[in-house]
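With one protein chain held back, the other chains of the complex are shown just where they sit.
Chain lettering (A, B and C) follows the sequence in which the chains are written, and residue indices restart at 1 in each chain.
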Amino acid sequence: MLTILFDGIAYGMVLFVLGCGLSVTMGLMNFVNLAHGAFAMLGGYVAVLAMQRLGLPFLASLPLAFLAAALVGIVLERLVYRPMYAKSHLDQVMFSIGLVFMAVAGTDWLMGSTQQFIRLPAWLQGRFEIAGIGIGRYRLFVIAICGLLAISLHWGFTRTRFGSRLRAAVDDARVARGLGIPVNRLFAVTFALGSGLAGLGGALGIELMGLDPTFPLKFMIYFLIVVTVGGTSSITGPFFAAMLLGLADVLGKYLVPQLGAFIIYALMVMLLIIRPHGLFARGRA
Amino acid sequence: MTHRRMVLTGILGVALAASADGAALAQEAVKIGLVLPMTGPFASTGRQIDAAVKLFLAREGAVHGGRKLEVILKDDAGNADATRRLAQELVVNDKVSVLAGFGLTPLAMATAQIATQAKVPEVVMAAATASITEASPYIVRTSFTLPQASEPMADWAWANGIKKVFTVVTDYGPGIDAETSFAGKFKAAGGSVESVRVPLRNPDFAPFLQRVSEAKPDALFVFVPSGVGAQFMKQFVERGLDKAGIKLIGPGDVVDDDILEGIGEVALGAITTHHYSAAHDSPANKAFVADFQKANPGMRPNFMAVGGYDGMRLVAEALKATKGDASGEKLIAAMKGASWESPRGPVRIDPETRDIIQNVYVRKTQKVGSELHNVEFATIPNVKDPVKARK
Amino acid sequence: MSAAAFEARVREALRAGRRWYPAEFLFWLAAFAAFLLLPGQLLLLNEVAILALFALSLDLVLGYAGIVSLGHAAFLGMGAYAAGLLARHVTADPLAGLACGMAAAGLLGLATSPLVLRGSDLTRLMVTLGVALILYELANSFASVTGGADGLQGIMMAPVLGLFDFDLFGRTAYLYSLSVLFLLFLVARRVVGSPFGLSLRAIRDNPLRASASGVPNGRRLAAVYALAAAYAGAAGALLAQTTQFVSLDVLDFHRSADLMLVLIIGGAGYLYGGLVGAIAFKLLQDGIASLTPQYWMFWIGLFLVLFVLGGREVIHGAVRAVVGRVARFGRGAAR
Partner (left out) sequence: MSAALQTFGLCKSFGGITATDHVDFALAKGARHALIGPNGAGKTTFVNQLTGMLRPSSGRIELMGEDITALPPEARVKRGLARTFQINQLFATMTPLEMIALVTSERLGRGRSPFRTLDRDATLVAETAEILTRFKLDDIMNRPIATLPYGRRRQIEIAAAFAARPSVLLLDEPAAGVPEAERRELMATVAALPEDVSVLLIEHDMDLVFRFANRITVLVNGRVLAEGTPEAMARDPAVRAAYLGEAAHV
């Protein structure tokens, strides 16, 4: 039972790293980027390629996944995302779905439709037991990395100058602009960071979630739940949302396997019923 | 005429046709409508079969029974509505004499009515739920049925000292088939079985495997669609279930040849029962595998490929028997009871059920040279689909 | 000008909204003539008609009431399963199935409308998506009823009106779907031009003023949402009946996404948008799929991106130009 909790935490951690970038970009530009998962997939494939073709070790492929996704994030933000900010939510949704479709088909074309795999180094394989709780080494590794990331992100968000500017911009972009905060550049940086984190999450998640060209579609709803439930004004919100989601998903499947994925969707709709306006709302008067 | 939908014609034997006898040239080609998932999550099935069909035409020529075979390939992306419409269009507009392909059970089932209505044989090359051939008198199968592959596993497991089994199957037709047939047979032998079903769209097996680990069975019987096997195997090992002494058994889908290298060494030691392994030790198979890999570098033929290859063979044999008469009733009559030597071993179409009768092999996943293979070590000859055999 | 004369002018101006244009006659004439002119394409045409009905449904909520939805497939699926199950277990009569599908989907729309009507566009997108996903999982989980991932097999339909049997060539299927589409279109046309329809436009334009003008926004939106759901249910029922098969795919996300695409191609808010979009979409899908059968998704995606990035004006300009030319031609012919 406790092992399951541990698994759920690991799962939630990966979801957090995957989704937190989305929540910040959504909060900052009020932009619905359904293509966020495509960046995660990109990171995953970069990691796979780095290991298979270049023969890099697993640990070295992780930063590469981050950098590649971040880089593509910067370029795309400049070229195609920027004109989208002023458009309606509907347009944004259509646009990002289009990107997802392109990413899915393009990846299929380049990489084939089969599942991709990585070989973990030996020290990350297998498991050990502490007080009767089976602990997977890899999951522990994931929790450690993601935990560190979460803490440093939280620190960066609340304690640094960048963070305070970011928070000001999320709160009210117009006022922030008036105060001389370069919101556009701030956003570009955040977008890159968020994409990069998604890429890293994608690479970390290969072992837990699998990786194939349909990844962005399969996990889109998970990211959206993280953002929806967690809100967009902090790091802690999405963090707890991701934990909740990871635990609910894993526990639900463990306890009532026949209901499968039903549980998390029901959870989401219930949350929406309870706080329909709480979504994306940032305590406006 | 359908200029609208330019078709991907899979003819490789154009050159061969030139050297064929004059009668064949005079007669119209026999069109085979091949409907496969070439995109989407099951695209690997489609690509294997497509490659095998092309290989058949290249190796055996396009002319059989005095008629030229012309393959029209359509992509249904694994979507049953599309399969049905494409099949219907193939029958109505392209006037195909045979429908073939069908990567998944729902896709084959959705087309059954069309086969019946149009009196066109439907050659199922992949889908493996037992009941498919009962959906229409025009359905013939050259793949396998899951009960066919699963029941021998129950016998082997019981005979090898396994008493308690936990089954994990994907929650759709084939999975349920595998679970019920295995559990039925194993329980009848005296074993005990616990079961969970995993939703088709399920990324994380951890919670299900955790249940398995707590139940401490002697063996874990698993069926998942072929692409998903790798993830399952990895988590199985990561969870330490192999070290806990739990054997991994099941029909061969989980250690699919196509992805076995990707699964890696975690697959070592899995015991599976299946009708085909690329490592099957026969001259026919060695040649088949070699030619396949020459035509498709980097791809290893799996049980889907052999199903596609034999599907073409079946059509060719039937045409030979009817002397080129491609009317549906004649063809289906000729297909019943047809037998030939396949890369997988001797096979025969059961005249009563139109399902395939074939050997089922017990295999162990091992290293052969530098590659991973499912090495066969026991053979159960001439297995009929047990579900229909009992009726 | 006398009061009576002015009243007559007002009446005339109010009637203008629901007057039939010659181009419309041409459109429907062409649709029915396609039955004779394109006998080899009836299966595709049947799909176009069903997609058009589905798009009409989304146009009612999006174009006329301004509700964005990413989960319209929920109603399509509901209608399809309801009609399919009725055919399997109760009666094989197509019209009964159609009514059943519409009723089931309409009720689902009514039941979920309170969820959808609160909150912002973003919330609506999420909730509609969530509802569709839940329905998908429900259909998947209750395999004993729905057939789960294997699909609902063994639907046999009786002849339409007891006279026209469904044939392999899709003749009955197309005429049946087209007739249902046409009738429901007439109803929609009437509804849109009614006081009710006017109040929907009011809500879409300015909800604040609408409620200050005495329009009960919530109830009106709920009503049109349920109506649109019933339309989508009808599309689902047609799909189930003409293919005699229902799979989980009817509830899949890509159905909702494709539908959005259909409507943005055709343009929302003038009823014909969905119809024109459906024709364009199917031709596009078919054309692309035949050129690159494996990667049509890529081109659809690219199309979407370019469309939003600035192609919309171009396409709608072209559509308007063609429609305008046809309309002028039609008027000329009418004289």
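Here are a few things to note about the model shown:
We adopt the following convention: a contact is a pair of C-beta atoms (placed from the backbone, for glycine too) under 8 Å apart; a residue touches a chain by one contact, two chains touch by 3 or more.
The structure displayed is predicted, hence computed values, not measured ones.
Considering C:10, C:29, C:145 or C:183, the position touching the chain not shown turns out to be C:10 (whole complex). Among C:88, C:171 or C:201, only C:201 touches the chain that is left out of the view.
Against the chain not shown here, subunit C presents residues 1, 3, 6-7, 10-15, 17-18, 190-191, 193-199, 201-202, 205-206, 208-217, 219-220, 223, 227.
We adopt the following convention: only the chains that are shown with their structure count from here on.
Setting subunit A aside while every other chain stays in place, the touching chains still form one piece.
Ranked by C-beta contact pairs, the top interface belongs to chains A-C.
Separation between the centroids of subunit B and subunit C, computed from CA atoms only, is 39 Å. Counting partners per residue, subunit B has 39, 43, 171, 199, 201 as the residues that reach two or more other chains.
Each of the following residues of subunit A touches two or more other chains: 105, 108, 258, 260-261. Subunit B makes touch with subunit A in their complex at residues 39-41, 43-44, 47, 171, 196-199, 201-204, 206-208, 210-211, 213, 227-228, 230-231, 234, 237-240, 243, 258-259, 262-264. Per the touch definition, subunit B reaches subunit C in the complex via residues 1-2, 4-8, 38-39, 43, 73-75, 79-81, 84-85, 88-89, 91-93, 105-106, 109-110, 112-114, 117-118, 129, 135, 171-173, 199-201. Of all residues in subunit A, those touching subunit B in their complex are 3-4, 7, 11, 105, 108, 112-117, 119, 125-127, 134, 136, 138, 207-210, 212, 214, 218-219, 249-254, 257-258, 260-261.
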